[in-house]
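Every protein chain of the complex appears in place save one, which is left out.
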Amino acid sequence: MFRLILREEKFFEFFDEAANNILEGAKVLVQMTDEHDSDLQERWKRLEELEHVGDKITHQIIRKLNRTFITPIEREDIHGLAVALDDVMDLIEASAARMSLYKIKRPTEESGKLAQVILKSAEEIVKAVSSLERMDDVMEHCIEINRLENMADDISREAIADLFDKEHDPMDVIKWKEIYETMETTTDRCEDVANIVESVALKST
Amino acid sequence: MFRLILREEKFFEFFDEAANNILEGAKVLVQMTDEHDSDLQERWKRLEELEHVGDKITHQIIRKLNRTFITPIEREDIHGLAVALDDVMDLIEASAARMSLYKIKRPTEESGKLAQVILKSAEEIVKAVSSLERMDDVMEHCIEINRLENMADDISREAIADLFDKEHDPMDVIKWKEIYETMETTTDRCEDVANIVESVALKST
Partner (left out) sequence: MFRLILREEKFFEFFDEAANNILEGAKVLVQMTDEHDSDLQERWKRLEELEHVGDKITHQIIRKLNRTFITPIEREDIHGLAVALDDVMDLIEASAARMSLYKIKRPTEESGKLAQVILKSAEEIVKAVSSLERMDDVMEHCIEINRLENMADDISREAIADLFDKEHDPMDVIKWKEIYETMETTTDRCEDVANIVESVALKST
């Protein structure tokens, strides 16, 4: 009967949940790139669970959106941000899936660097999203996420160029090239989050 | 003089045409992955024709959209759905092009599985689009398309991991990896169609 909620603020809580879920995922990915880490498959299964948690949060946001008449920020931005946060978690899981499925012998130094950049981006996403309700300091976190994406792009390009110089097995070149690209794409999706958050902040000033 | 049509329902007919064109394309792709199929290039040429048919339908929709004042569903959704359907057909053709251009010796079992998933997605697209005008059962078809996309992602990941284990020629690894990825991307584009159809259905409830 009263399913239509007139004005709903709970969206910010959901975004916080999704961002913290990403942060937890990024921490697991960092563990996978530690050469003393023992079980890639175990970590990957954990990331699959976190991905499902992310899916549920996304669906809750979209269901609530369809029952809400007046939203605190524009409807299309709520939808866009929910999808963008979901995409980040999906790409973290996809990076882990490749490390596990391709049975890599030991993580490379570069994969560790990229995982660290993803972790830092996740920390900035948590801050950007949590500052969205109060609209303070939003921009500086978005700028930092953009900087981190550029950094990941440079690391990934150099890492792939190095594969051609130093790696003699073409199979390993193909495997690592794709792992680096998937990790770099993860930071592209973080940048998508930052761009939406930034545009929401700009509209409200 | 009377080029401006006030309210136009013909859009649903065009969407049905585009969806059935995709279905025909998916059937040709399934044939290409049958190991007893004789002529990859012939099939590919057929898919190029179907791609051109798809292009024409897309242009007709966009032309009509620009002459229509009141649309049965939101303008941006009509445009988005036309482009998304076009993209599915393009990716089916792109998958076939790679199989033909890379002169694969015999289709793999996994390429057959992926083509079947694409065929099932195409069948669901036909149903989802045809139920859009009456707005009944739309959601169940969209959910099924999402499930099929997840399935294609799993098949493709496993198939690529298997290439590294079982395939000894790096050239064949590179070829098949790209064919699997292109087929998997086809189901991503099917999911884009489902997402637009779903959002149209949600807006109208």
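Letters A and B mark the chains as written, and numbering starts fresh at 1 in each.
The rule we apply is simple: contacts are C-beta pairs under 8 Å (C-beta built on N, C-alpha and C of every residue); 3 or more make two chains touch, one makes a residue touch a chain.
Note that the structure is a prediction, hence the values are computed from the model and not measured.
Q: In the whole complex, not just what's shown, which of A:Ile104, A:Ile174 or A:Val197 touches the removed chain?
A: Hidden-chain contact among the options goes to A:Ile174.
Q: Which parts of subunit B face the unshown chain closely enough to count as touching?
A: 62, 66, 79, 97-98, 101-103, 170-171, 174-175
Q: What subunit A residues would touch the chain not displayed?
A: 157-158, 160-161, 164-165, 170, 173-174, 177, 202, 205
Simple rule for what comes next: only the chains that are shown with their structure count from here on.
Q: Between subunit A and subunit B, how many degrees of rotation does a Cα superposition need? Round to steps of 5.
A: 120
Q: Report, in whole Å, the distance between the mean C-alpha point of subunit A and the mean C-alpha point of subunit B.
A: The computed centroid separation for subunit A versus subunit B comes out at 27 Å.
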